[in-house]
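A single protein chain has been removed from this complex, and every other one stays in its place.
In this document, chain identifiers A, B and C correspond to the written order of the chains, with residue numbering beginning at 1 in each.
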Amino acid sequence: MESAGFGAAWLQYALGGITIGAIYALVAIGYNIIYNVTEIINFAQGEFVMLGGLFAVFFYEACGLPILAAFLAAVAAVALTGLVLERYVIRNARQATVLSMIIITIAFSILLKGGAMLAWGKDPYRLPPFTGGGSILWNGVAVQPQALWVLGVSGIIVVCLTLFFRRSVYGKAMLACADNPAAARLVGIPVRTMIFLSFMLSAAIGAAAGVSITPITLMEYDRGALLGLKGFGAAVLGGLGQFFGALVAGLLLGLAESFCAGYVSSGYKDAVALVLLLLALFFKPEGLFGSKEAAGLKRF
Amino acid sequence: MTSPRFSSSDPILILQDVHMQFGGVTALKGIRYQVPRGIVQSIIGPNGAGKTTLLNCISGVLHPTEGRISFLGRRVEREPPHRIAALGMSRTFQHVALFPQMSVLENVMVGRHVRTRSGFWAAGLRTRSMRREEAAIGRDARAWLDFVGLADAAHLPAGALPLGKQKILEIARALATDPALLLLDEPAGGLNTRETEELGELIGRIKERGTTVILVEHDMNLVMTISDRILVLYYGQPLASGVPDEIKENPEVIQAYLGDEWTPDEGAPIMNGQL
Amino acid sequence: MNLRKFAPVAAFVAFMAAFPWMVAPFDAISHYTDVMVFAGIFCLVTIGLSLLMGFAGQISLAQAAFFGIGAYASAILTGRFGWNPWAAMPAGAAAAAAVAWIVGVPALRLKGHYLAMATLGFGVIVHIVLNEEVEWTGGPSGMVDIPGLSVAGVRVLSETAWYYLVWTFVAAALIFSYHVLHSRVGRALRAIHEAEKAAEAMGVPVASYKVQVFVYSAVLASLAGSLYTHYVTFLTPSSFDLMWSVRFVLMVVVGGMQSLWGAVLGTVFLTFVGNEWLHVFADFEVLVYGGILLAVALLVPQGLVVWMQEKLSRRRETLLPRSE
Partner (left out) sequence: MVGGRLAQCVGRWSRIVLWVCVLALMVPAGVLAGGEPYKIGAVFSVTGGASFLGEPEKRTAEMIVEQVNAQGGINGHPVELILYDDETDATKCNLAVKKLIKRDKVPVIIGPTTSGNSLAVVGLAEDFKIPLISCAASYKIVEPVESRRWVFKVAGSDKHVVGKMYDYMKAKGISRIGIMTVSDGFGASGREELLRLAQEYGITVVADERYGPKDTDLTAQLTKIRESGAQAVVNWSVGPTAVLAVKGWRDLKMEGMPLFQSHGFGSKKYLELSGDAAEGVLLPLARVNVGPLLPDDHPQKKVIMEYKQAYEAKYQEPISSFGGHAWDSMHLALAALKAVGPDPAKIRDFLENTKNFVGQHGIFNFSPQDHNGLSKDDLEMVVVKKGDWALAQ
């Protein structure tokens, strides 16, 4: 049964790669938002994605909300979790060193995972795609509508964020907090609320990513760790703090994985993504789009 | 505790067209200068003149974008700081860089590191040579603490000392490396007059031991009393150099410090250290 | 070593020596010796990590990878090539040291999150290789029937024998590390942690010292891996994944990073908590584990053992008020 009817395989790999890459990008953006305001790397970012998916399942199935309402409710619920993380955990760890902050966020992610296991059990859950209907054949390549939703959601979020951080006063205020919290306070920026907002925003974006991929990849309580790892890789590859960098790096990582699985060996797919990351770290730590000087000034 | 002998009376440090650029900003523009052996060479200049940047280039913390630096006859502008330290140069920092949780004595013992050899294995197995070396390190470190007068604070954590004593400790640590050339980056910053006098007296004793000192300092009183030669930097370029008396009278220097509105006939406030 | 300082050490050694006999009669805790064997094996890893992370201030999320390299090197050399286990152990350590050096040189130029990510990435790559190279490592279904270990011809089988063997290794590693810490090398490592620029200016070759201590921690982890292989006689890559690297870091942090005792006691504590005491919580186990870690990280950042040491020392002599 020759594959005459099917488009070039590489196109299929590319589409698969872009779809999963968009998710890595959204997780990476979550890292960047918090990093931009507090220079903290929140290792619990992956769990926000998982919680987004599972909350959406709860609202959609148990509470019978339509899929869009479930999406918004899930995003709100996870944003609340981000609020709890900042208010009761990060705020009490003021003088924490880089290392203990990493430990704190890892401990919090274990808590979220344990809680999710209790609330939702250990089985995978599914959400129907936002728009019904199976995959469409587009010049030989099977395209899932949900994949387009994932790309759409990611694109919108990146555009809004870039505008927010570059154009709006609030956005600039958040950036100011990262560079110099003391100076920001002096000019009247409520640093505490900025940090507060950054955690809620990054949690909300993580949730959006979680909800949009669940129809494709299903979701279970311990799915967060791997997504978090890949998302962090994309954030570093794109240059910590760069939104556009995170989007491009996320897509690159997804494509690299997909093409490696297609043409090299599907077993080593994850290794390729990590080798890319290590090369970036060793030779271009400021990332593809970061500036060398800016990276140099980052205090660690 | 002998500093390494250097054969002839060649200058200890030669700077040739040293140029330093940070992105668009040029911190140092083509500096040519020689520092003779055994003197106290001061470097002064208004804030932002490039004093600390020059010190960082000399000590290897920064690598100049162009130009050559030779120390004891050897090219060092590309060498890492730890190798330059091994050659016999040591320094203190503008903002005291001690090891706060380590004791005062241990801070100075780290200074002895470059003059000792026992490695990881020797340390782990506590070989006889390692134990002998450790004893020597302890003795030398205590001797340097006596030299600067901090012997009684030996077992306190360095972070617990008042600022004045921390500055002195940093000098003791630098001396413990048996340097031929000692760079002091604003040692008098934050000291009261009595402490500054003690500092001047200490630098004099260091010079007597044959160690060349390069002093970056704003306290004109201190500079004028203990310097043998002074180099004035202005916007990354040498403005003037010479003995203290020449520099005091030099109109360009005074102009640089007081800015444009001063005119020569108003006398030289620089004389009595008002700055 | 004056008597006062020596006493607690002697007491600890006596307790550890008598531990198997004290535990044996009570049925409810007779199997604690087995748990202590695993705790001892993990101690080897965390002592190296304590030097690297606690004293030299360089985080590493790759210790489980070196633990795995040592384990699989011993398993392959003894199982497939018939080497004597005591020859395979140093060979595994050499392999781990080489890998640590190759990865360490570029990685240790990085700091903070970047270093954490680089070591984490490397650790996961090693886990993937262990999973994929099925002909050598048996892949995910693991390697079976790995020969045991024998000392002077006598096969080490009983738990008590393993307990003494493993804890002799731990004692040796503790003494070696203690000596390193109380030498010019140890002072250089602590100087690197507290003010890297100043250490470099004082002539400490910072880059090479970081790599040396990284290699040392890898060698210890590899030795632990070899012991683990011959004790469990079965290996799957899942015992060397990222979650184990995180657990090793947590053991050091919870115990206290500023003291070797912190690493040892923190390891024993978390090994018992993880394998023993949390069973009563069943489904809530993961939640309680996360809760303990968060509480310690927030309330006792310096670690339990160091916190206790501070409490004891604060009673004895008061410190000068800090100047800044």
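The working rule: contacts are C-beta pairs under 8 Å (C-beta built on N, C-alpha and C of every residue); 3 or more make two chains touch, one makes a residue touch a chain.
As the structure is a computational prediction, the values presented were derived from the model and not from experiment.
> Looking at the whole complex, which visible chains does the left-out chain touch?
In the entire complex, chains touched by the missing one are A, C.
> Among A:Thr105, A:Gln144, A:Ser198 or A:Ser212, which residue is in touch with the absent chain?
A:Gln144
> Which of C:Ser208, C:Ser238 or C:Ser313 touches the chain that is not shown?
C:Ser238
> Which parts of chain C are in contact with the chain that was left out?
Missing-chain contacts on chain C: residues 27-31, 34-35, 38, 131-132, 134, 139-142, 144-145, 157, 159, 232-236, 238-239, 274-275, 279, 282-283, 285-286.
> For chain A, which residues reach the chain that was dropped from this view?
These residues touch the chain not displayed: 1-3, 6, 9, 12-13, 15-17, 19-20, 23, 58, 61-64, 117-126, 134-135, 137, 142, 144, 213, 216-218, 220, 222-223, 225-227, 258-259, 261-262, 265-267, 269-270.
Here is the rule we use: only the chains that are shown with their structure count from here on.
> Taking the touch definition from the top, what connected groups remain once chain C is excluded?
Excluding chain C but keeping the rest fixed, the chains that touch end up grouped as A | B.
> Indicate, using Cα centroids, the chain positioned nearest the centre of all protein chains shown.
The most central chain, going by mean C-alpha position, is C.
> Which chain has its C-alpha centroid at the greatest distance from the C-alpha centroid of chain B?
Comparing chain centres, A lies farthest from chain B.
> Could you grab the centroid distance between chain B and chain C? Build each centroid from C-alpha atoms only and quote it in angstrom.
Roughly 42 Å, centre to centre.
> Provide the residue numbers of chain A that touch chain C in the complex, in ascending order.
41, 89, 92-93, 96-100, 102-104, 106-115, 117-118, 225, 229, 232-233, 236, 240, 265, 267-268, 270-271, 274-275, 277-278, 281-282, 285, 300
> Per the contact definition, I'd like the list of chain C residues that touch chain A in the complex.
53, 59, 106-107, 109-114, 116-118, 120-122, 124-125, 128-129, 131-132, 242-243, 246, 249-250, 253, 257, 283-291, 293-294, 297-298, 301
> Using the touch definition up top, name the residues of chain C that touch chain B in the complex.
176-177, 179-180, 183-188, 190-191, 194-195, 197-206, 212, 216, 319-324
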